[in-house]
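Pasting a structure below so you can have a look.
Note that one protein chain is taken out, while the other chains of the complex remain in position.
Which chain is which? They are A and B, in the order written, and residues in each are numbered from 1.
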Amino acid sequence: MRQTVLGRTVRGIVLVLFGLFFFFPLYAMLDFSTRDFQGGRTGEAWSQLLQDPTLTSAIIASLVLALLTVVGMLVLLVPTMVWVRLRVPKAKRLVEFLCLLPLTIPALVIVVGMRNVYSWVGYLVGDSIYTLAFVYVVLVLPFAYRAIDNSLSTIDVVTLSEAARSLGAGWGTVITRVVVPNIGPGLLSAAFVSVALVLGEYTIASLTNYENLQVVIALLGKSEARTSVAASLATLMFAMVLLLLLSYVGRGRSVREGKSQ
Amino acid sequence: MPSLGLLPFLGYLTVFLIVPTITVIVGAFQVDGRFSLVNIKTLFGSTAMHALSNSMLLSAATAVIGAVLGALLCYLVVNAPPTSLFRRAVLSISGVLAQFGGVTLAFAFIATLGFSGVLTELLRSTLNVDVFGSGWLFGLPGLILVYTYFQIPLMVIVFLPALEGLKPQWREAALSIGATPRQYWLQVAIPLLRPAFLGATLLLFANSFAAYATAAALVSQGQPITVLLIRAALTSEIVLGRADLAFALALEMIVVVAVVMVAYALLLRRTSRWLR
Partner (left out) sequence: MTTQSAAQPSTQSSPGVEVALQNLVRTYGSVQALAGFDLTIEPGEMVALLGPSGCGKTTALRILAGLERADEGQVVVGGKVLTDVPANKRDMGMVFQAYSLFPHMTVLENVAFGLKLRGVGTKQRAARGMEVLALVGLDAQHNRYAHQLSGGQQQRVALARALAIEPSVLLLDEPLSALDAKVRTQLREEIRRVQVEVGRTTVFVTHDQEEALAIADRVGVMSNGRLEQIAAPQELYERPRTRFVAEFVGLTNRLPAEVDGDSATVLGSRMPVLEGSVTGRQGLALVRPEALGIARNADGNGFAITSSFLGSLSRISCRLDTGEEVVVQSSSGEAAGLAPGDRVQVTPRAVPVLVVAAD
């Protein structure tokens, strides 16, 4: 396709406009969070990230929540998905539908309706911010399911498991030592997406009065705007780093697959 | 029985997803534990209706703007010279920005266009223009602008596969039969892309309608949209003062989003047949 000079200029201008729209707010966050009141630069707001006790405990709480969610998601999803492929293939559509359902039921709706369930949870396990992990697992299901399903589709789970079983392996061994090592990229992808989601979660935490990272950032915004903006930017950069790592994992896998063809 | 192996999963989902949903649906029809249509009636009252129409407006506006601009960006990516680096960069960035919502996004825009935002001060000092005004950022117009920030990347993620599903053979076949590029677009490409485009727009609509965190962080006074009305109902600030109202409003949300998602699924089926 011939690209005229005019065409290329227009294209360039439009791309620059898009770039400005998406990157200016990011730059603005950086600028805003490093201002001092005399018009100079300071790292005060950023050092607050590590010093303000409310903020640091919220950071830790969110990180722990992310970890709990990832573990919960893996324990719930991986055996189930492998089981479906191996023994109950007819249930695939049901499981898929259920995993994609959280996309249609907004988090806001869930938080409105979960009070009685959570009073139960509080009674059984105690009233702690970490109980949010239970509902967070549900929130990450659609994304985790898709990542793991894509990975499972690249290996022939049925054949692998039949081979393992014919050599004497039990179902537990099949899952943990045959299937899981081969879907590493999918599991990592699901884990990263879950972490990003949990770190950015605000709706449920705020309406259940727990102080996770985003809730604290929002609260802080009223008094310490610069610190809030710094924390927001930090969260975003963390998510970007995660995604970058993820794309390296993905590329490694496709290189491996490409070589074996 | 092998299907017993699914019990943990089904059980978990029932407790943490299905039961809350059913609670909402049932609770919408109850007052103090007894069946009542009072809450449903309130949905049609002026406060709720006003919020609903604003939500619809917000969702429709951001869906259309996001769809058109997102499709444009997709077009630019698809037509790029075959350096896949550019395409991969756009896709990765879109992946991050589509999830980038909530509080973080709100603060990004406050840092840009807030009273002492970077752009505000820039325009104030160079062009003597006050872009902050009376704080439009914290109302509906502000929400439209901010939502667009994650709607465009979402559109790219959802629509780019469809655009790339346009097989080059169709273009070449059309050209060799005598079509001008314009005729190819009008009679072949656009009809083929229409279901995917409409479906993606619907997805953007549902996404915008269900979004809460960004609005909650930006808007601290008033309940211009449905999700913020739910916040008020849950934190018992509003005139009506009934927590049961939250159930009814949540039911309203479920209905709207479900209808839109069903339409999306139907359009998706046609697209996947054509643009596999």
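Basically, a residue touches a chain if its C-beta (ideal position, glycine included) is under 8 Å from a C-beta of that chain, and two chains touch if they have at least 3 such contacts.
Since the structure is predicted, the reported quantities are computational estimates derived from the model, not experimental observations.
Student: I'd like the shown chains that the missing chain touches, ordered by label.
Tutor: B
Student: Of the residues listed, B:Q183, B:S220 or B:T235, which one is in contact with the missing chain?
Tutor: B:Q183
Student: Decide which residue listed in B:L145, B:L192 or B:A263 touches the omitted chain of the complex.
Tutor: Counting the whole complex, the residue in contact with the absent chain is B:L192.
Student: Hey, which chain B residues sit against the chain that's not shown?
Tutor: 167, 169-170, 172-180, 183, 187-188, 191-192, 273-274
Basically, only the chains that are shown with their structure count from here on.
Student: Please report how many Å separate the Cα centroid of chain A from that of chain B, as a whole number.
Tutor: Roughly 18 Å, centre to centre.
Student: Hey, which residues of chain B end up touching chain A in the complex?
Tutor: 2-3, 5-6, 8-10, 12-13, 15-17, 19-24, 27, 69, 72-73, 76, 79, 81, 88, 92-93, 95-97, 99-104, 106-112, 114, 116-119, 149, 206, 210, 212-213, 216-217, 227, 230-231, 234-235, 246-247, 250, 253-254, 257-258, 261
Student: Can you check the complex and tell me which residues of chain A touch chain B?
Tutor: Residues 1, 3, 11, 14-15, 18, 21-22, 24-29, 31-33, 76-77, 79-80, 83-84, 87-88, 91, 95, 98, 101-117, 134-135, 137-138, 196-197, 200-203, 206-207, 214, 217-218, 221, 225, 228-229, 232-233, 235-236, 239-240, 243-244, 247 of chain A touch chain B in their complex.
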